[in-house]
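Right, one structure below, let's go through it.
Note that one protein chain of the assembly has been removed; the remaining protein chains are unaltered in position.
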Amino acid sequence: MTTFGIWLAAFFTLSIFSFLYKDNPFYKFAEQVFVGLSASYWLVYTIYNILIPNLFNKLGTDFRGNLVLLIPMTLGILMLMRMVPKLQWLSRYPMALMVGTSAAMSMLLSFKSDFMSQMAATMVNPFSFSSPVDIVGSILLIVGTLCGVFFFYFSKKQEGIYKIPSKIGIWFLMVSFGASFGYTVMARISLLIGRLDFLLRDWLHIIK
Amino acid sequence: MKMPERTVIERRIVFLVLVLAVMLPMLFPLGLKTQSTPLTQKVYDLIESVPAGAPVIISFDYDPSVITEIQPMALALIEHAWQKGHKVIATAMWPQGPQMADMAFNDVKEKLKSQNPDAKLPQYGEDYVNLGYKPGGLVTIQGMGRNMKAIFPSDITGKKYEEISLLEKVRSLKDIRYVISLSAGDPGLRDWIMTAKGKFNVPVAGGTTAVSTPGFLPYVSDQDQLHGLLGGLKSAAEYELLMGYEGSASRGMNPQSVAHILILLLILFGNIRAARKRKMDKLALEANNG
Amino acid sequence: MKRLLSVVFLLLVGLYPLMTLAAEPVFSASDMPWDDGTAILLKWELDPKMDSLSLQKADSLGVFHEFFNEFSTQGQHVDTSLEIGDSYKYRLISYNSATGDSSVFTGSATTKAQWFDMNKLSLLIMLSLVCAAILYYIYLGRKGKDLFIRRISGLDSMDEAIGRATEKGKPILFVPGLSDLGDIQTIAALNILSPLAQKSAEYGTELLVPCRSSMVMSAARETVKEAYMKAGRPDAYREENIFYLSDDQFGFVAGVDGIMLREQPAANFFLGAFWAESLILTETGFGTGAIQTAGTGQPHQLPFFVVSCDYTLIGEELYAASAYISRDPQQLGSLKGHDFGKLLVIILVLAGVVAEILGWGWFKHFFEGGS
Partner (left out) sequence: MKRNVPLVVAFISGLVILIGGFIPREPFPSIESTLIDWFMIISGFAILLGQASLLHLNITRVKNKMPNWPYYLSGLISFALMLIVGLLWGMEQTPGLLGQGEGVVKFLGAKPFDYLFTNAFIPLSATMFSLLAFYIASAAYRAFIIRTFESNLLMITAVIVMLGRTSFAQLLTGWIPDKFSFLRLPELTNFIMEYPNTAAQRAILISAALGIVGASLRIILGIERSYLGGGK
């Protein structure tokens, strides 16, 4: 059955690739199979990895000690009420709890690591480095960060002298986008390599 | 309606050329070697610096769509951690993660077995454990910082947390010596940096797809928010190099390099063509006016 | 904004003394500062001749057990997961494994839970400042004060694009992203759609809006209809031009591609949330020779938009353009509050660099928050 599995995998791989020629029934079929499998994967894993260990097992083994868990369970069931148009409003309670909690956490955590720490990381003395490459680099780092932030500053018209930092900021952004561009190309090609490797090695045994 | 057809045909030709550019170097490897970079070395050094017996987390925050890039990292990192005698705890912020973790553990064990059939292989529950998937991203990680057992009452086999011997001394994230998140997006490395490092001060390193690599670099600074970063197939190949073997990532670097050159050539030709067209349009305009 | 900034500096000046530490004895056990009372901090500085150590903790019977043995001449270890308010005894034995020399130190400490985490003082101050600024400006906006934000230059290119479409007698294509109505990027896109629809109504140019979700479609219909009314051309409004294509990501893209090839719109707008499909869309649009304007908050897609479009709204510019157009006090006020934060960063970083050059490490250390 392992061989059959590889043929199955090859069939699905080629069905998706056929989209490159044009949209066709094979692609449409493979795509919907993907959607279906992915949905049931989530479902099965949610049941086995979350609901059973974190909820039902706890309630099953020690119901009295875990009575408080009935609250999130009720809230969870209210969440499912979203499916019923008339009772949709009930899902707002669990939503509010989740949104409130995660908003507060992400506010604290991202302010610390994306604001405070980034700010501190930019406070460097460029002249403390020995190699000229690092000195130039650190100066670029400071200037680039500040001008980049200024580019996103909307309370001032970018005229006259204020045009300069904003212009420099956009240059840095462009360099960074160029880097992202290169890395994205890299990533996409890698994925293709993986698939061709599967076809040539596991399916056709052309390479070993 | 002439235009669309030409577009479509052009596209198909480019597609075909790309397939060839990737396939040929696979069939006839060029034997190109890769070179290690500081960010990869930093991850390697982090693992090297931690003594044997220390509990560590490798988080599998990706799905099969990126296995080509991330799975080789997982293999190399697991092998390295086992070599150093670390107790590897696998977690997952993506539902497909636990499955990826299991595949990786089995592959590394198989490799170790084929290298030395008599060697003592790492034992499940003693040397490594797979705790499975939990949703919630940074909220969940924050919970791990308080109490690991509350988040993971049992592992994926259903065994209770307190019955797993390697977890005996691991009460919270603070007992972990380093976290490496193999991450393909959200939730993933960013949440580990913010929470495990930002709140609980546990060293965090990462392996990401090349797409998100540039965005993580600001975290590699004197603030040590990120102890090194593996970005894409190239870094995976570098890690294999540091580990002293050639795996799927190193093999992939041959077609990868050729395909990059192809893309660059395509950009060049595209620009030449566009410049020509602009010139022609200009001439036509002048002819019309004059 | 100036007044707020001066408050910040007064606050910062007073914090300097916090940063100094007392000299270390050879081995010390002390309550971990500013925590929940479950950890003890152990620090040591050993004789350089030693090469191994054993850190031990006494159990309830007074018997010492080793729990840590990683050697460093000068180091520290945090013993976690302790009980609040209990006393713990520690012993450190350091030795040289070759010569057999050894020395023993003892220490004890009591855990204590604190009311405030002083390491987070800077975080609290900065966060409060930014939040206060945001709320202040939202309040001003709601009171009807005119909050200034600059015009985003990408918006100017809109007129040019519409003009060109009119000239050629070709339609305009507007894709409000692939996200649903819950995404602020989609809302921003719809806000920008409004003046665009109004212009196209004035010029009598056809406007096509394909949508990925029916929710977005109804919202877009509402927006466009209203704009046509404002322009005084409700008769020109065609509901069927704003339509649902497909839920499926690549199916949607294939559909929009088809429209571009068939209708040959002279101007394309891709505003909102886009993923990997961004490239397929703009490539086709480029092939048909349309003027293309894009804008998204998805950082990975920006490079592709920049190289294949004539104008791109980068990240926050999309929200700023939306706030500029809608004049919604909540959006505007928030944006002004963020701007205050940005100004703060610029000034503090400049000050920090100067401080570092002068060797005043405490300044940077304050923002790092210690650990």
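We just call them A, B and C in the order they show up, numbering each chain from 1.
Rule of thumb we're sticking to: a contact is a pair of C-beta atoms (placed from the backbone, for glycine too) under 8 Å apart; a residue touches a chain by one contact, two chains touch by 3 or more.
Owing to the predicted nature of the structure, the values given are computational and were not obtained by experimental measurement.
Student: What shown chains come into contact with the chain that's not displayed?
Tutor: A, B, C
Student: Which residue from B:M23, B:I47 or B:I67 sits in contact with the chain not drawn here?
Tutor: Spelled out, the listed residue whose C-beta touches the missing chain is B:I67.
Student: Can you work out which residue in C:G75, C:G163, C:G258 or C:G315 touches the chain that's missing from view?
Tutor: With C:G75, C:G163, C:G258 or C:G315 as choices, the missing chain is touched by C:G315.
Student: Can you list where subunit B touches the absent chain?
Tutor: Against the left-out chain, subunit B lists 7, 10-11, 14-15, 17-18, 30, 32-35, 37-38, 63-68, 98-99, 102, 134-136, 139-140, 142-143, 146-147, 150-151, 156-158, 214-215, 217-218, 220-221, 232, 234, 253-254, 256-257, 259-264, 266-267, 269-271, 274.
Student: Under the stated touch rule, tell me which residues of subunit A contact the chain that is not displayed.
Tutor: So the residues of subunit A touching the unseen chain are 1-2, 5-6, 8-10, 12-13, 16-17, 19-20, 25, 28-44, 46-48, 50-51, 54-55, 68-69, 71-73, 75-77, 79-80, 82-83, 88-89, 92-108, 110-111, 114-115, 118-119, 121-122, 133, 137-138, 140-149, 151-152, 169-179, 181-186, 188-189, 191-192, 194-195, 198.
Student: Extract the touching residues of subunit C with respect to the undisplayed chain.
Tutor: 34-37, 84, 113-117, 120, 123-124, 127, 130-131, 134-135, 138, 182, 184, 187, 247, 250, 276, 279-280, 282-283, 286-287, 299, 303-304, 306-308, 310, 315-316, 319, 330, 334, 337-338, 341-342, 345
One rule holds in what follows: only the chains that are shown with their structure count from here on.
Student: Based on which chains touch which, is the overall arrangement a line, ring, star, complete graph, or other?
Tutor: complete
Student: Just by CA atoms, which chain is the most central one?
Tutor: It is chain A that sits nearest the middle.
Student: Would you mind telling me which chain pair, A-C or A-B, is linked by more contacting C-beta pairs?
Tutor: Of A-C and A-B, it is A-B that has more C-beta pairs in contact.
Student: Once you find the CA centre of subunit B and the CA centre of subunit C, what distance in Å lies between them?
Tutor: 23
Student: I need the residues of subunit B touching at least two other chains; which ones are they?
Tutor: Counting only residues that touch two or more other chains, subunit B contributes 211, 215, 223.
Student: Which subunit A residues touch at least two other chains?
Tutor: 112, 117, 120, 124, 180, 184
Student: Help me check something: in the complex, which residues belonging to subunit A touch subunit C?
Tutor: 19, 23, 31, 107-108, 111-112, 115-117, 119-120, 122-128, 142, 145-146, 149-150, 152-158, 173-174, 177-178, 180-181, 184
Student: Quick check: in the complex, which residue numbers of subunit B touch subunit A?
Tutor: 12, 15, 18-19, 22-23, 26-27, 65-69, 95-96, 98, 132-135, 138-139, 142, 151-154, 156, 158, 193-195, 197-199, 209-211, 213-215, 218-219, 221-223, 225, 231-234, 248, 251-252, 255-256, 259-260, 263
Student: What residues of subunit C sit close enough to touch subunit A in their complex?
Tutor: So the residues of subunit C in touch with subunit A come to 1, 122-123, 126-127, 130, 148-150, 152, 248, 250, 254, 299-300, 302-304, 306-307, 314-317, 320, 335-336, 339, 341-343, 345-346, 348-350, 352-353, 355-357, 363-364, 367-369.
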